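Excluded from the complex is one protein chain; the other protein chains are retained at their positions.
Now for chain A:
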Amino acid sequence: MAAMFGGIVGQEPENTRYDAQISVFGSKLQNKLEQAKIFMVGSGALGCEFLKNLALMGISCSQNGKLTVTDDDVIEKSNLSRQFLFRDWNIGQPKSTVAATAAMAINPKLHVEALQNRASPETENVFNDAFWENLDAVVNALDNVTARMYIDSRCVYFQKPLLESGTLGAKCNAQMVIPHLTENYGASRDPPEKQAPMCTVHSFPHNIDHCLTWARSEFEGLLEKTPTEVNGFLSNPSVYVAAARTAGDAQARDQLERVIECLHGDKCETFQDCITWARLKFEDYFSNRVKQLTYTFPEDSMTSSGAPFWSAPKRFPRPLEFSSTDPSQLNFILAASILRAETFGIPIPDWAKTRNKVAAEAVDKVIVPEFQPKQGVKIVTDEKATSISSASVDDAGVIEELITKLEQISKTLPPGFHMNPIQFEKDDDTNFHMDVIAGFANMRARNYSIPEVDKLKAKFIAGRIIPAIATATAMATGLVCLELYKVLAGGHKVEDYRNTFANLAIPLFSIAEPVPPKTIKHKDLSWTVWDRWTVTGNITLRELLEWLKEKGLNAYSISCGTSLLYNSMFPRHKERLDRKVADVAREVAKMEVPSYRRHLDVVVACEDDDDNDVDIPLVSVYFR
């Protein structure tokens, strides 16, 4: 192992706060650290720990250095048990700016810019080519795989080192992704979390997770998506209606039906209307639908292969009888009414927030129509189905009718009418969100004789909460920062880096050298995900195809960014073959090619002479 640590340069101390580092690495490396340009993605638990470390180490602590930190989240109470750069009075403020300010108090020389953009394809105008090209390293401080995969893809594209880490309870890990030396983050993934099939969630739950998934989905549908749809229609009716016509499918039909329901059938004007809505929803979800399901599939029904339909893991449901004397039922109705009232901007009476006689009487006032199950109702049972909306032959016709009805209804609305969509906020114990979700889930669990859960557990599952502690977080960032010294020093071999996995509960501490990237071979060529093939000259598509043919590769599709430049199966693309690649990109694909851009990167799909697909590197065409 190279003596990054474990040796002494024996340099004289310079009476700075960095003397410990200078005596080990020398002042030349210390300067390099101070001038480093780092992009830190995320400013939560890991972010706070990183900022503290970087400030102490002097990384990006000079005018020439720069740390760019971005996070689109704001501070909430439960963050404070780990995110120590934040205080109670910062709740509601953006994480990145508060953290950056606090870090500068540790070391005023820290040159940091705090942004609030989510790092995603949508912000590539902010984090543009110039930004990426200028970086020395990228540090992940994220809490989800999607963002990690995106940043990984950008680092591969721009060939930048990525220092990745994460924690889960008492476990933590640090992983180094170094261009050309190691595999990238996306090269090895944990198997995707098994998601329950749609029909299980919608009709055949057998554990509380299914009920909670369903509950959250209904919450979002009723209280967020539909009001948002309504506002979408009201703000621009002709555009909305045209879009529905163009789509012309079952999903568009469903959406229109729900908008109409909200504005007409179920429209609420008083709080009592909201109670009515909630009580009828209860009846619908936990009684009528169950009655319909068990009518369509009676307890003794058989599948087409002659086996009992309701065999395990399916659980046979029973409808619930509402009673306002049941506290959990009454609670649910009241919480749901309150949120419904919020979406309509209806004031909420004080008695609604306490479970008392007045509340019970209000609920009992609701007239609940009798329900008769119907013949011929279609219920999806196919586990592979990804949509619950069942398409019908005449969706387009039905949509026209619905549009007419919607337009009529909109004329009857008071001027300035709009709805207030509710975004699920799991951590506010006073907002009734978790009451509604837990209520939905537990009532459903009751239907299916599944054990119910308390609000804490419900929040954990429905809120997809990650348990977290400060110790594991601190340790993960310490491990990464040690590797960061090596990255910024440069010149280290793959054996010098360390990936670490630790579990503080056991305790377990395990290290490994990062894995080199997979090498792909073709004839006498070999490459990894980090490589680029370069072609110079303002070449045509045909010349590009011929250049690849010389390597024994038959290219059949060429794309640039999200635009297709050429595909061998489209006859009209043949006309493009003698046009310059750069011109096709600009004119056909409408790509912006600024004057400072000297090359274009194209993705080429190829086959070898045996018709096997070959995954080739990105091809950079230097046309200027």
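Structure notes:
Here is the rule we go by: contacts are C-beta pairs under 8 Å (C-beta built on N, C-alpha and C of every residue); 3 or more make two chains touch, one makes a residue touch a chain; residues count from 1.
Definition applied: contacts and distances are computed from a predicted model.
Missing from the rendering is one chain, named in UniProt as "Ubiquitin-like 1-activating enzyme E1A" (options: "Ubiquitin-like 1-activating enzyme E1A", "UBC core domain-containing protein", "Prolactin 2" or "Ribonuclease P/MRP protein subunit POP5"). Considering A:67, A:178, A:293 or A:468, the position touching the chain not shown turns out to be A:468 (whole complex).
Only one residue in the set A:27, A:53, A:182 or A:337 touches the chain that does not appear here, and it is A:53.
Contact with the undisplayed chain is limited, among A:169, A:298 or A:490, to A:169. Remark: the omitted chain is touched by one listed residue; of A:316, A:424 or A:460 this is A:460. Residues 1, 3-8, 10, 15, 17-21, 23-24, 49, 52-53, 55-57, 77-78, 80-82, 84, 87-88, 105-108, 169-170, 427, 429, 460, 465-475, 477-482, 485, 498, 500, 502, 504-507, 509, 511 are the ones on chain A that touch the missing chain.
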